[in-house]
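Every protein chain of the complex appears in place save one, which is left out.
Here is subunit A:
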């Protein structure tokens, strides 16, 4: 998968929007590893939640020109940046400023992608919608992720696939257990140790 062109972005904007980092690229590499599997699936609609700068979903859109891509972010500036990253790379992307997937009708998306705010922090009942929202994950770094997990069965089509990035502190085994209760199998796609973070990408499917 090609890395999208990003030089159009004014560096100062990264004071407000999550700058692509190792986790973003691990997720892109994981999707690249899945390319043959996904090509066979021939997905029609794909959604990235929390697209930030838009690198991940744009890379996906470049690799899957026959799939229409959508993204949401709670941060308005991230939405603008995702949109401009997609248009600079000449791919179709529809972006909505939204909390997770709360305003989409059920069972439309064949692929769902999420690189959540995963850092352990104090509980964050009151959501920020600025740069803090890009990393602050609350208890176990899982508060935002867990909210999305509850919505996954409804947002995906019956044979939809969900790719999720986590770190060890998020207790991936617990996440797998939660998803198993919802009828989803899990596979580890890729993992990497960066500095003192152990990042993994898991794929969930029914």
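Everything that follows uses one rule, which is that contacts are C-beta pairs under 8 Å (C-beta built on N, C-alpha and C of every residue); 3 or more make two chains touch, one makes a residue touch a chain; residues count from 1.
In this text, contacts and distances are computed from a predicted model.
Novice: Pick, from "Multifunctional methyltransferase subunit TRM112-like protein", "Rap guanine nucleotide exchange factor 4", "GPI ethanolamine phosphate transferase 2" or "E3 ubiquitin-protein ligase parkin", the protein name that UniProt gives for the chain of this complex that is not shown.
Specialist: For the chain missing from the view, the UniProt record says "Multifunctional methyltransferase subunit TRM112-like protein".
Novice: Given that one chain is not shown, which residue among A:21, A:98 or A:171 touches it?
Specialist: Result: among the candidates, A:98 touches the missing chain.
Novice: Out of A:1, A:21 or A:68, which residue would touch the omitted chain in the full complex?
Specialist: A:68
Novice: In the full complex, which residues of subunit A touch the absent chain?
Specialist: Its contact residues with the unshown chain are 44-45, 65-66, 68, 70, 74, 76, 79-80, 83, 92, 94-99, 102-105, 108, 125-127, 129.
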